[in-house]
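Heads up, one of the protein chains got dropped from this complex, but the rest are sitting where they should.
Labels for the chains are A and B, by order of writing; each one numbers its residues from 1.
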Amino acid sequence: MREFRYEKATDPAGAVALLAGEPEGAYLGGGTNLVDLMRLGVATPDVLVDVRTLTSTEVEDLPDGGLRIGAAVPNADLAAERRVRERYPLLAQALLAGASGQLRNRATTGGNLLQRTRCTYFTDTTMPCNKRAPGSGCGAVTGLHRNLAVLGATDEGPESAHTCIATHPSDLAVALRALDAQVRVLGAGGERSVPMAELHRLPGDDPSRDTTLAHGELITAIDVPALPWATRSRYRKVRDRASYAFALVSVAAAMDLDGGCVRDVRIALGGMAHAPWRATVAEDALRGGPATEEAFAAAAEAELAAARPLADNAFKVPMATNMITRTLLQISTEARS
Amino acid sequence: MDREITLEVDGAGRASTVDTRTSLLDALRERLGVTSAKKGCDHGQCGACTVLLDGRRVNSCLVLAVTADGAQVTTSDGLAGEGPHRLHETFVDHDAYQCGYCTPGQIASAAGVLAEVAQGWPSAVTEDLVAERTELTDAEIRERMSGNLCRCAAYANIVPAIAEVAVEQGVRA
């Protein structure tokens, strides 16, 4: 691990000011991913500005019935928060499906969204990786990629500087994507709000960038808008172990039913892409149509038509199709009972 | 870069000079001579380093020691009072370990689980997310303890060891 200076600020603006002058500095939240990456030599900040408890650790009601979640709220506390459990079951379930009890106690809401990919070529500094070492190529497309992206990836071959098939590892982000959350960000130029849809990006021709945040911008809170029918929602995660493993495929879904019809629906996928993947094709196909298993399956297949899997991750296409179908079916069954 | 920190480790105030890079785990093992928290992966992937940091279970390998300045750290050893903690006794009685290396982390984690359940925290296997009370069933123990790997695979003995204490603490019928 490279030597670094450790700094604390007295408030978020102070932290932003500290980091503004440190091009190689970084914010330290719970540290559950950053310290891990520093120890591997993947992240090499020369200054750490500790923001773990600096932003809000509170969950507040918004006037519209939504919630404002302080960026410093630990994952465990957020999952245990009664308003989250009551209003947004998929959000609590996503948090509880992630990591372990110990990690959830330490990891923050803001930091969770900024996790880096667990692609083994990214975390091994001796391997080519366009995300870690831009221009070095991609080791994963010809190597271990069983749990990497099938949607929205860039694959121009192993030598290309654009190629990246990384997945985003957060479960929380998938649920927040389905809920159309807004991420409040403080930068040197003031505060702004970034829709979850715009926070994470696809690799495009620059895999090194996971998000649209500029250096030094600090997540201060997440606003989750009211969605009364999110009480009928689910987060379903498929993983190699029964617990304590990253998603192979995950589905965050909520559905508003009008008798046998889908009035509205939200579907987001995890483990499938460089960013939490909003299944808009499937949503559009379902909205206003019948809430039947056949319709769910057809919508899922339509969404996955864009998948471009490699040899060892092709299973994610039928797995995701099944899990979208199954999750929607469970929500509709529960709604009827 | 060196920094002076103080920690309260298992009830005793300890001062130490640490590198900013030093993890809480390495501060305990390599500087303070505390052997209860173990290193099994150094990346939050095994749970052997679990301690209670200001009362909450965490992976001490991923906590930078400088960030814990002034904090209260409780290892499995520190759970003991005049005599052993009940978890110490039930782990021995149920042979809930073999090599014993992951064990202090399992026990610190179990102590955390019992506290979390007492507060009504749900888990990924909790059927009713909004229930007021959570019962620490076998399935709940397995899920909540999954951040502590045991390569000797004493899992099926760890579950009853924790269950026995859960009953005593009123979080299991």
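In the analysis below, contacts are C-beta pairs under 8 Å (C-beta built on N, C-alpha and C of every residue); 3 or more make two chains touch, one makes a residue touch a chain.
What we mean here is this: contacts and distances are computed from a predicted model.
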| item | value |
| --- | --- |
| Hidden chain of the complex, named as in its UniProt record, picked from "Phosphate-specific transport system accessory protein PhoU", "Protein-methionine-sulfoxide reductase catalytic subunit MsrP", "Nitrogen regulatory protein P-II" or "Xanthine dehydrogenase YagR molybdenum-binding subunit" | "Xanthine dehydrogenase YagR molybdenum-binding subunit" |
| Given B:58, B:136, B:154 or B:171, the one touching the chain that is not displayed | B:154 |
| Contact residue for the chain not shown (choose from B:39, B:57 or B:172) | B:39 |
| Identified contact with the non-displayed chain, of A:26, A:113 or A:127 | A:127 |
| Hidden partner chain, residues of chain A it touches | 1-3, 39, 41, 118, 120-121, 123-124, 126-127, 139, 142-144, 146, 238-246, 248-249, 314-315, 318-319, 322-323, 325-326 |
| In chain B, positions touching the absent partner | 19, 21-22, 26, 29-30, 33, 35-43, 45-46, 48, 75-77, 80, 84, 87-88, 91-93, 95, 97-104, 107, 125, 141-143, 145-159 |
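By our rule, only the chains that are shown with their structure count from here on.
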| item | value |
| --- | --- |
| Chain B - residues contacting chain A, complex | 1, 3, 19-21, 23, 42-44, 47, 50, 56-59, 62-64, 66-67, 109, 112-113, 116, 119-124, 126, 129-130, 142-148 |
| Residues of chain A that touch chain B when the two form their complex | 1, 3-6, 28, 30-32, 35-36, 38-40, 48, 50, 52, 76, 79-80, 82, 85-86, 89, 92-93, 96-97, 99-103, 105-106, 241-244 |
